[in-house]
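For this view, one protein chain was removed and the others were kept in their places.
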Amino acid sequence: MHISRTTIAEHNDQRMFAHERRFNHLASETPQALSVLPLLEAFQVAIPSWALGAGGTRFGRFGLGGEPRNLEEKIADVGLLHALNRSSGAISLHIPWDIPEDAERIKALATRYGLVFDAMNSNTFQDQPGQPLSYKYGSLQHVDKAVRKQAIDHNIEVIRYGEVLGSKSLTVWLADGSCFPGQLNFREAFQRTLESLHEIYAALPADWKLFLEYKAFEPNFYSTTVADWGQSLLAVSKLGPQAYTLVDLGHHLQGANIEQIVALLLMEGKLGGFHFNDSKYGDDDLTVGSIKPYQLFLIFCELVEGMDARGMLHSRDLGWMIDASHNVKDPLEDLLQSVEAIKIAYAQALLVDRAALREARAASDVVRAQEVLQAAYRTDVRPLVAEARLRAGGALEPLALYRAGEVRRRLTEERGSGGRATGL
Amino acid sequence: MHISRTTIAEHNDQRMFAHERRFNHLASETPQALSVLPLLEAFQVAIPSWALGAGGTRFGRFGLGGEPRNLEEKIADVGLLHALNRSSGAISLHIPWDIPEDAERIKALATRYGLVFDAMNSNTFQDQPGQPLSYKYGSLQHVDKAVRKQAIDHNIEVIRYGEVLGSKSLTVWLADGSCFPGQLNFREAFQRTLESLHEIYAALPADWKLFLEYKAFEPNFYSTTVADWGQSLLAVSKLGPQAYTLVDLGHHLQGANIEQIVALLLMEGKLGGFHFNDSKYGDDDLTVGSIKPYQLFLIFCELVEGMDARGMLHSRDLGWMIDASHNVKDPLEDLLQSVEAIKIAYAQALLVDRAALREARAASDVVRAQEVLQAAYRTDVRPLVAEARLRAGGALEPLALYRAGEVRRRLTEERGSGGRATGL
Amino acid sequence: MHISRTTIAEHNDQRMFAHERRFNHLASETPQALSVLPLLEAFQVAIPSWALGAGGTRFGRFGLGGEPRNLEEKIADVGLLHALNRSSGAISLHIPWDIPEDAERIKALATRYGLVFDAMNSNTFQDQPGQPLSYKYGSLQHVDKAVRKQAIDHNIEVIRYGEVLGSKSLTVWLADGSCFPGQLNFREAFQRTLESLHEIYAALPADWKLFLEYKAFEPNFYSTTVADWGQSLLAVSKLGPQAYTLVDLGHHLQGANIEQIVALLLMEGKLGGFHFNDSKYGDDDLTVGSIKPYQLFLIFCELVEGMDARGMLHSRDLGWMIDASHNVKDPLEDLLQSVEAIKIAYAQALLVDRAALREARAASDVVRAQEVLQAAYRTDVRPLVAEARLRAGGALEPLALYRAGEVRRRLTEERGSGGRATGL
Partner (left out) sequence: MHISRTTIAEHNDQRMFAHERRFNHLASETPQALSVLPLLEAFQVAIPSWALGAGGTRFGRFGLGGEPRNLEEKIADVGLLHALNRSSGAISLHIPWDIPEDAERIKALATRYGLVFDAMNSNTFQDQPGQPLSYKYGSLQHVDKAVRKQAIDHNIEVIRYGEVLGSKSLTVWLADGSCFPGQLNFREAFQRTLESLHEIYAALPADWKLFLEYKAFEPNFYSTTVADWGQSLLAVSKLGPQAYTLVDLGHHLQGANIEQIVALLLMEGKLGGFHFNDSKYGDDDLTVGSIKPYQLFLIFCELVEGMDARGMLHSRDLGWMIDASHNVKDPLEDLLQSVEAIKIAYAQALLVDRAALREARAASDVVRAQEVLQAAYRTDVRPLVAEARLRAGGALEPLALYRAGEVRRRLTEERGSGGRATGL
């Protein structure tokens, strides 16, 4: 399965006239649009290997055809996305499911698709066949030192795999917590976790980062041992300069002001990365921008402002990744929609008139501040995002081309319909 | 695996002296305690067949040993609980997992354990091997008439199995809904669902009830087609006099006043049954009374008051069932704790001084009304619940006896540790 | 204080060239835009009299200058908004604060501004000086018949005032509920409330509607006697054909799917009206569209689809009103922003390709359904809304003109800065 440059060029040619009309209108109405094009072109979002197959819930899973059966096919799928949108130039692996048997070959394959290896992800939230000790009562928090040791060793092993592939970061998401009052001594659970993290941190190469996620609930339903940004920040501050907090949009209590959290973590120099998705209730892992697109825009406003305030490079100095689960959509279509939503929000945030915003704030002019933000948000930046994609060699309408090419049908023919992508 | 009457008697003998001291104190301080004993004895909570094995989340499942491998073993497990607490005298089956191959033998087996068959549960939230059409986009709501037909037929088949076993009700829980804005026309989805329910209702024997559950979210994360009590009430009112709403404690948005919902459904004569569990976030399916025991008590206050106002018999006129999932506890221990918590709340509700409460309300004396409720809630009714159990032939301390008998170890020896209870 | 037609014309002239460029682009890219212009022109949103001054919280209130001191000045303020945006052609009064001493003069005044009188609002959530009985423990729900009688009489009096002014509806919002478990018998409170509503309903003129609001919490913090759409629907169904449910966006629990509620109420023929505002936590009463603009769009999609399905006239067959509180913004500026946000959402909903959406739904094509909705949402309809306003005689940029005219400064000079608008 492959979408050739010629196919993309033909697709674009057919749409070029209309696109240019729209883009030119935008560029003339919003002159700063031109200046943000390079930023949009450079912006890449990593695709996690586990998001390429159908997801599921505790109530079941509805498969689809053509799911990737191995690491090579996962890379091919991300390569396909990247060919279409030129913004998915990285893949994030999950161990043990994505262990590269022949690392050199895997690296070469990725390079062929223009992909790099983003953050490596360890897994201690479920037991693997043959695993000596169980994570039923936690991993890095476990009361039994042997279990903690097993989990620490696994994380270090994940780093080693990542080193070979050229990854530069480890993302630690812990399912650790408790389901019932009384189950845990919170303080000791936190301290055991921190102690375990120290051992993993010590194994980190000098140019690596460790990202510590937090999550309010699920799969534990009473407490989570790294439950909120404050707990993650507390831990990464104690760990050292290579440790950072990672924000997943779905990991908060209802009503949390995520954009403020992002701003404060950037202020502290401790925001490390981002997992994009959307949700209405919990960690619903829905398509980015499908539920609260304005919140996504507000978060990007903070990211842009906060990174600029620290002189950080948008495209490089934070880890950007989608973390979603695809229960009722074709995963590849969902990912195309998600990347598009991210770039739209990023483009809108880049178009905010920051001088005007600063002025409004300095005058406590709340009405004006809202007008400034919403002027950018209400702008139809789709032609701008399309233009950036075009310049990078992608398709004007990735989803339309994906469908026109009958990709899913062809993948299913190629791979069969009984397969099930691994990795969660 | 079996706990004999002799074992129970020995267990009780050892504890009798202390028990009587405590019970006598309670009876002398709270004379009305004696009068509620028969109600407590009569109160039975059905155990769902799917709650006898380890549950799980979308992130995985941690098994345990000795899970029941078939319907016979499920009945044996409930029989064991009932022998211990004399309050679990019913089992609720889930089709297709619990199809009785030889109904007469199954009935005889249940009778031997003193069990009856409570509500039958259909399943259209996941696809079964060999099933012609998929429920990926819903069942009774589906846009395709053929899928709806398949789901309707399944529900009717479930009724037929239930008739043979002597069940008198069908519980319909629908996972139907949508994950994304736009996916459904809400009105049409509701109407298709209602139309499908009409067909199922038409197949109901004259002495059966249909219970329609509602649920705010999960496994769909944007909308649920029967999402709240108002939607269920709307549907069952249109269906007819044999249709009722079923309340599951975990199926509400944060902050919902469930006790008020219970009161209003009883007022309308449309409360049919109850699923007990507890939760902090969503449908967490935790042990009853482990998170919000006061809410459970308040709900029982409404149940008692509302049923009495309609002249309903507590032990018979509503369907009482536990619906929980056991991720980190031995399911049988969890169920013993759950039944105990239910009976404690019921006992406390029965001890409320209702004349005093009525007076306080008539005088808008809010302080006094709270005092009256909390006087009952703060009473330690454990000796009362134990006495009721004792009189019914159960164990004074079911959980202690379960542990002393090393039941799980023996079940694991008998059944092995690789098995996995079916039914979700 | 008055903004003349000449001022508006000059303002428009200066912006006409740019406006036409943008509108023509939109009209050429989105041809159906032209056909929705008449709908946009006709759409009017009523302004409540209490939203014209500074709001406040229980922690205090920060006044501003130039608040209207009486009904005449309130009408003048709404007249000003309507002159600017031609979409605020109605005012909604609150009794006892807005009792028209000389109804004919007041009607003439309103007519001069092109305003009509929308729904009348009663008040039983606080006590007025000289009021014989207190609403501390509720009004229509009160255990004391005399208090209920007083509240019923007040509502009937409000109807009488409304008749004189030409209003056609009464909005009943009840603060009734309880702060503590035990305080109320839920069933009896509901029944007393219903009984009281029956008496008010009996006093309704034949061409009037009664709107019954629901609200999840505040100012009572344990239960609300009409708490959700289900309870309101239950009550209005029992009341009769002139009774309808009114939806206020801020009156729900976190996570409620309001668009679905709207669809179902329309299905039942029982949606009567709408209170617009926005919120992040509770009944925050923030500027419409300032927090969740996508939700607002989704709600309008249901309103448009559901009204069309019943052959209802958008501009007439539901009551549209803003209900907001202005703590940190100039109320008139806030209202201009709110009306603009409403019209943007309405315009986007009108642009949804409904044939395509129907097709996508019929095929369970979730990805396409989302694309169809978001295509409309991402369209920059500001030129369209501006064009509708222009055609109706309004200003291209109402807020800019309001500021250029230094309206607040002039109002403050005229009315002083110590005044405080009444009505909450």
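We call the chains A, B and C, going by the order they appear; numbering starts again at 1 in every chain.
The rule we apply is simple: contacts are C-beta pairs under 8 Å (C-beta built on N, C-alpha and C of every residue); 3 or more make two chains touch, one makes a residue touch a chain.
If you're wondering where the values come from, they're calculated on a predicted model, not measured in any experiment.
Chemist: Just to verify: which one of A:67, A:213 or A:259 makes contact with the chain not shown?
Modeler: Spelled out, the listed residue whose C-beta touches the missing chain is A:259.
Chemist: In the full complex, which of C:328, C:362 or C:404 touches the chain missing from this view?
Modeler: Here the residue in touch with the unshown chain is C:328.
Chemist: I'm checking contacts with the chain that's been left out. Which of C:155, C:245 or C:287 qualifies?
Modeler: Of the listed residues, the one touching the omitted chain is C:287.
Chemist: Just the residue numbers, please: which parts of chain C touch the chain that's not shown?
Modeler: 55-62, 125-127, 134-137, 175, 178-181, 183, 216-219, 221-222, 254, 279-282, 284, 286-287, 290-291, 325, 327-329, 424
Chemist: Please give every residue of chain B in contact with the chain that is not shown.
Modeler: Counting only chain B, the missing chain is touched by 21-22, 25, 29, 254-255, 257, 280-281, 287, 289-294, 328-330, 333-334, 337, 344, 366-367, 370-371, 374, 377-380, 382, 399.
Chemist: Which residues does chain A use to touch the chain missing from this display?
Modeler: Touch set of chain A with respect to the missing chain: 136-137, 143-144, 178-187, 190-191, 216-217, 222-223, 227-231, 233-234, 253-257, 259-260, 263-264, 266-268, 294, 298, 302, 305-306, 309, 357-358, 360-362, 364, 366, 369-370, 372-373.
In this text, only the chains that are shown with their structure count from here on.
Chemist: Using CA atom averages as chain centres, what separation in Å is found between chain A and chain B?
Modeler: Roughly 40 Å separates the two chain centres.
Chemist: Provide the list of chain A residues touching at least two other chains, using ranges where the numbers run on.
Modeler: Where chain A meets two or more other chains at a single residue, that happens at 254, 280-281, 287, 290-291, 328-329.
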